[in-house]
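The following block contains the structure, expressed as structure tokens.
Note that one protein chain is taken out, while the other chains of the complex remain in position.
First chain written, first letter: the chains are A, B and C, and each begins at residue 1.
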Amino acid sequence: MGRSVKTSARPMSASEFEKLFQEVSNWERWGPNDARGTLNYLSPSHVRAAAALVRSGRSVSLAIPINKVAGPDNANPAIHHMTVTYDTVWSHGEPAFSMDYLGCACHGDCHTHIDALCHIAYKGKLYNGKPVNSVTSQGAKIMDITAYAHGIVGRGVLLDIPRLRGVKWLEPGEAVTQDELEEAEKAEGVRLGEGDIFVFRTGHHRRRLELGAWNNGYDGEGKAGLDAASMRLLHERKVAAFLPDGDGETVPSNVEGVAYPIHALQIAAMGMACSDSLQFEELVKVCEEEHRWEFMIVAAPLRLPGGTGSLFNPIAIF
Amino acid sequence: MGRSVKTSARPMSASEFEKLFQEVSNWERWGPNDARGTLNYLSPSHVRAAAALVRSGRSVSLAIPINKVAGPDNANPAIHHMTVTYDTVWSHGEPAFSMDYLGCACHGDCHTHIDALCHIAYKGKLYNGKPVNSVTSQGAKIMDITAYAHGIVGRGVLLDIPRLRGVKWLEPGEAVTQDELEEAEKAEGVRLGEGDIFVFRTGHHRRRLELGAWNNGYDGEGKAGLDAASMRLLHERKVAAFLPDGDGETVPSNVEGVAYPIHALQIAAMGMACSDSLQFEELVKVCEEEHRWEFMIVAAPLRLPGGTGSLFNPIAIF
Amino acid sequence: MGRSVKTSARPMSASEFEKLFQEVSNWERWGPNDARGTLNYLSPSHVRAAAALVRSGRSVSLAIPINKVAGPDNANPAIHHMTVTYDTVWSHGEPAFSMDYLGCACHGDCHTHIDALCHIAYKGKLYNGKPVNSVTSQGAKIMDITAYAHGIVGRGVLLDIPRLRGVKWLEPGEAVTQDELEEAEKAEGVRLGEGDIFVFRTGHHRRRLELGAWNNGYDGEGKAGLDAASMRLLHERKVAAFLPDGDGETVPSNVEGVAYPIHALQIAAMGMACSDSLQFEELVKVCEEEHRWEFMIVAAPLRLPGGTGSLFNPIAIF
Partner (left out) sequence: MGRSVKTSARPMSASEFEKLFQEVSNWERWGPNDARGTLNYLSPSHVRAAAALVRSGRSVSLAIPINKVAGPDNANPAIHHMTVTYDTVWSHGEPAFSMDYLGCACHGDCHTHIDALCHIAYKGKLYNGKPVNSVTSQGAKIMDITAYAHGIVGRGVLLDIPRLRGVKWLEPGEAVTQDELEEAEKAEGVRLGEGDIFVFRTGHHRRRLELGAWNNGYDGEGKAGLDAASMRLLHERKVAAFLPDGDGETVPSNVEGVAYPIHALQIAAMGMACSDSLQFEELVKVCEEEHRWEFMIVAAPLRLPGGTGSLFNPIAIF
């Protein structure tokens, strides 16, 4: 492609970041006890509009298969144990059952999951200014993952940056700016709007599949994500939720003194329903075939009282 | 109410059961390597029709909150541990994260979950005649829960039996016959059809909430469910999936020598996508308010390779 | 038996308890960074003397089998999963392996375990006056269970109170006073001394075996244990470690405003190596046959960095 792409964001000073944090903050917008944050933007009319996008009847998962093997981005592999196989004679007779057990961290770089608003603290405060001791060893007392119990149902809009750039994936450290997001909107003929679910693709998972997993943290190779300044777009457009491959962060970040500015802004400032570590390799095939980058999304965390997050399997419906 | 309700099913002999098993069997219907069973009935056109039911934009969870406390129907309580709270100073600096861990059996009487087709064996055979050694200590080699990875999306039809009977819940041991299911259809103005998701309410969870949990097995008080013969209705109507409170079984069963005939018929014979231990207390309120007993359902298991089931949180959308 | 037994202790006021706490405190006795507490009393010469007690060469476990079933005193049953059985073909060929997994709380009323000194805080302070924030979601920074990594090796002295009283077990709520401990010493011809491991039997586990488990907490039936004032004896005699069936506590306690005074005194004040939930049903048979109530003990926690306790299996050797 002939376009010249800027793959890094302008550095942001600590004071600029503070200003941005205030600018995009939704603290008190929905009252002092709000637990839904930007999901407040997602009204029944948006749900109806999302359902109206279902035209072909295809559905596709946005989740990575649960990963049971330790690796450079999987320090805490899931535990999957068969607890009963058909070697067991049941006292009840027929039929026989086989059963299993799953143990897994609710967060992590290769377990598709959604974050609760209590998951992030910035300078000692959770979203809406709530104190960090709202989260104790007994769980989160407020803003836990059950705030999303009835599901996130709305219009998903995929901005596929590798498609825009004509590459297979973004390389670690590359950042996507607001300008580029708007460019992607134009290329795809979509526009993020109020109550939308922003599906953001860097090709992180495709890179994993093709090159193998890598350590994407500060002691590793890093990862591609968003320019912190692009949060202004999400704020202005009143985006309701965020579904990225990777986790939206550019590592290393472009913000002075803030390692993970996207989480700080999205969750602690804006109260956005955010998820991590999705995969869109199946989705992009369908988008290309359907030639559209908007679809219905239904995503629901497990109803885990006190939880800071949950594994989940979001479904896109065309 | 003036209607007289038959709350127990006619006893079924072992040979009648064998005949019924053959009658409703879908073995070989969709080929020798089929892993989707009755979900084959649920076509894209059904998905579109389901989405067209979204008129008010309300969504409601059908899952029970995850239960961390051992009890008479919860021998294996979920393990939910906070792994990081805000007492931790992160080497990366801001922001701070809190995190947790969930460990849980993939089946059980008070964990809302979906069964894979490999979960049940009848007389040494899985659905489609597959051998039981397809499930080993290393997981299921075939018909695991990932067969449903892209979600179950379709029309849900609630048959609310306590509503029909004018009671709060069915008592343990009571069975719902095909006739009563058809009576419920008429009372609600709905009809189960091809590709539908049958949402079956006995009030099991309401009884739990009001009277407390009880041991619903053969060494306990039992539970209310379906008459085994009613599987004919589901088979004839080409129902795609089954979402009950309780698990569909009447305990004690009305079948000679088969303790859990519904699982045997639905899963092993028919290859039906079945789930267990849902709750409809929030759903029925919405149904009454909307005065309709059909809605879109989106339900997705975790993508657990080799799994015999998965916790999930099915969402009804009106 | 003709003796009249006092089965309850004199009530102790809050101020008396404070005075007792100070009286038996070992804070600063072994320096500000001590992590071994009363194990400092257990010198190599005591180890040699303990080994000299080995005369018959019999060994016996003091641990309860690990309990995998939830019950009134087992809210958190152990998880024991077979992870590989012989249904698995190994790529390496011969031989084949079977394997398993154990998950368990490090404390609990029916898991034999040892407490680290960090396990208890009284009025906001750990043993030696250390701050409670020494224990975080990342584990204990000081006084963790690895302080006992090289084992507790010494002379065990069993005071068998049911034997003294001529009963099968003490009933919940009964307390054993210092006088009765001294009476038991005389009856058995032993005397607790410096560096000894005090093995204290109320018959708690025998009662479990014969009557079934019960809820031994404040919302249940309670349990038999020590009079708080008896800690003076342990302090004066310079006892090194404590191995009870039950956990030493009388519930309800005889101390105003302190629910579990024995843990507060033994661990937070004295820095004593304490364990919980042992069983002596096998031990007492050997003691009677050998006609002696002293023996060598070797007990070692798992080397769990940051741990507040550990399952263990203490061995008595005669």
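A few remarks follow.
Just so we're on the same page, a contact is a pair of C-beta atoms (placed from the backbone, for glycine too) under 8 Å apart; a residue touches a chain by one contact, two chains touch by 3 or more.
No experiment lies behind these values; they were computed from the predicted model shown.
Checked against the hidden chain, the listed residues C:Y122, C:W169, C:F198 or C:F242 yield one contact partner: C:Y122.
From the options C:T38, C:N74 or C:T146, the residue with contact to the chain not on display is C:T146.
Residues of chain A in touch with the missing chain: 69-71, 74-77, 79, 82-85, 87-88, 103, 133, 136-138.
Contact between chain C and the unshown chain involves residues 43-48, 50-52, 54-61, 63-66, 68, 79-80, 82-83, 85-86, 90, 92-107, 112, 118-124, 132-133, 135-140, 146, 149-151, 153, 217-218, 257-260, 263-264, 268, 282, 296, 298, 300-315, 317. On the side of chain B, the interface with the absent chain consists of residues 79, 81-83, 85, 87, 101, 103, 137, using the contact rule stated above.
The criterion applied here is as follows: only the chains that are shown with their structure count from here on.
Of all residue numbers seen at the chain B-chain C contact, over half occur in both copies; the interface is built from largely matching residues. Taking the mean of the C-alpha atoms as each chain's centre, chain B and chain C sit 46 Å apart. Between chain A and chain B, the centres computed from C-alpha atoms are 29 Å apart.
Multi-chain contact residues of chain B, defined as those touching 2 or more other chains: 79, 82-83, 85, 103, 133, 136-138.
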